[in-house]
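Only one structure is covered here, and it is reproduced in the block below.
One protein chain is absent from this view; the other protein chains keep their places.
Let's turn to subunit A:
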Amino acid sequence: MNRVNGNPKILLVDDQPNNLQVLKQVLSDEYQLMFATNGEKAIKLAVDRQPNLILLDVMMPDMDGFEVCRRLKSMPETQNIPIIFVTAMSEVENEFKGFGVGAVDYITKPISPSIVRARVETHLSLVRVSELEKTQLQIVHRLGRAAEYKDNETGLHVIRMSHYSVELGRLLGLTEYELDLLLHASPMHDVGKIGVPDHILLKPGKLTDEEWAIMYQHPQIGADIIGDHDSPLLAMAREIALTHHEKWDGSGYPNQLAGEDIPLVGRIVAVADVFDALTTERPYKKAWTVEKALDCLTESTGSHFDPELIPLFKKMMPKVLEIMNCWGEKEEEKKVISG
């Protein structure tokens, strides 16, 4: 959260100095305050100073609070700043209008100091939660990329496979919330590779049995690194890390799960991960064409992959090509795909 001197920043907007004065009195001990007496100044300050919260009067000359709110919500740099309307008007229709233009709350004048403080604190905690979530996602993404840097120079693999996974999940009817989790959890599928020595991970050519034995441990290592959490995101990430090398016929690793005993997200990521591995260059092989990779997936339907998933994956091929084009490893690769 934006803080100077440790306090969150609040922008107070009202054309009446007395109203600003009373809000200053109520909030100045806890927060860093900024003041604006009209909409134009408020918008400028919001853009320049990025307050954590805005308390906005509705009825102001020239530009009213609804218009100020509308403009702030239309600008990328201010659209996420929560806005609380503070006004002498208490009619229900105005509240609806306020929420309609993007306000998060509504306080009527004359204000009650305890209500103002409580509402402000509530909305600032929501901002903090949202920022914590963003930070959590950042860490999760970095963790996913850490594993990729170990065996892939660009880290683009995790981006492509996570988008393939989401598109496949969409065709399987996952909710937007589940798709969101899948998008952020799937990049961590190979985090366990951090525990695999480079001479095995980066070895050109086939691995020996002993080397495979070490390689087989990476799903469990990944699950251990992620750990057990209440967070749905990390719980899904752990499930994916642990099960994305299981096979439909029970011949996968580390736990030889079969069929629907393999969690759906593990089955989805297995398809996305293998397809991307086949279509990109690796130390031990050149990149396959999309057609050849799809043939390979088809051949492994029912043995390696869930039989329901491969037809759906083929069906979403235009989307797959779009993702490959957007996140291709090389310019030449992009041209081949798009050509």
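Throughout what follows, contacts are C-beta pairs under 8 Å (C-beta built on N, C-alpha and C of every residue); 3 or more make two chains touch, one makes a residue touch a chain; residues count from 1.
Convention: contacts and distances are computed from a predicted model.
This figure omits one chain of the complex; the name its UniProt record holds, of "HPt domain-containing protein", "Carbohydrate ABC transporter permease", "Thiazole biosynthesis adenylyltransferase ThiF" or "M16 family peptidase", is "HPt domain-containing protein". Interface note: of A:Pro76, A:Pro110, A:Gly173 or A:Pro204, the residue touching the hidden chain in the full complex is A:Pro110. The missing chain, though absent from the display, is touched by one residue of A:Ala88, A:Ile139, A:Ala213 or A:Cys326; that residue is A:Ala88. Although one chain is not shown, part of subunit A still touches it, namely residues 11, 14-22, 24-26, 32-37, 41, 45, 48-49, 57, 59, 61, 87-89, 109-113.
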